[in-house]
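One structure is given below, represented as structure tokens, and several questions about it will come after.
All protein chains of the complex are present and in place, except for one that has been dropped.
Up next is subunit A:
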């Protein structure tokens, strides 16, 4: 069983591709929400998750180090180095930790868009 997003929500403009450091992250403001946006330059992949680390509820994931484990993209929280999958948001270093909400990202020319469902819609397949 796996979970995927249905891309029915709204795409909003986050920033220019050049605003995001290669192989790193930034924090995007969307109304009252904070979204962490990551750019894997070597494989030209983009990911977005909530910026809040569920462990101690710190707004910090965008400042975390990115990387892979067995090819799965991940981010490590700067506070206690818990790592989270950027594919599905699950905590890789602690199975009891909450998962992150993830958001689809698309690039149009040099513009980055993030998809936010007004009420996040998840579908099981």
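Operating definition for what follows: contacts are C-beta pairs under 8 Å (C-beta built on N, C-alpha and C of every residue); 3 or more make two chains touch, one makes a residue touch a chain; residues count from 1.
Note that contacts and distances are computed from a predicted model.
**Student:** Select, from "ABC transporter permease subunit", "Deferrochelatase", "Assimilatory nitrite reductase (NAD(P)H) large subunit" or "Methionine import ATP-binding protein MetN 3", the UniProt-recorded name of the complex's unshown chain.
**Tutor:** From the listed options "ABC transporter permease subunit", "Deferrochelatase", "Assimilatory nitrite reductase (NAD(P)H) large subunit" or "Methionine import ATP-binding protein MetN 3", the omitted chain resolves to "Assimilatory nitrite reductase (NAD(P)H) large subunit".
**Student:** Touching the absent chain: which residues on subunit A qualify?
**Tutor:** Missing-chain contacts on subunit A: residues 14-15, 19-24, 26-29, 32, 34, 37, 40-43, 56-60, 63-71, 73-74, 76, 78-79, 81, 83.
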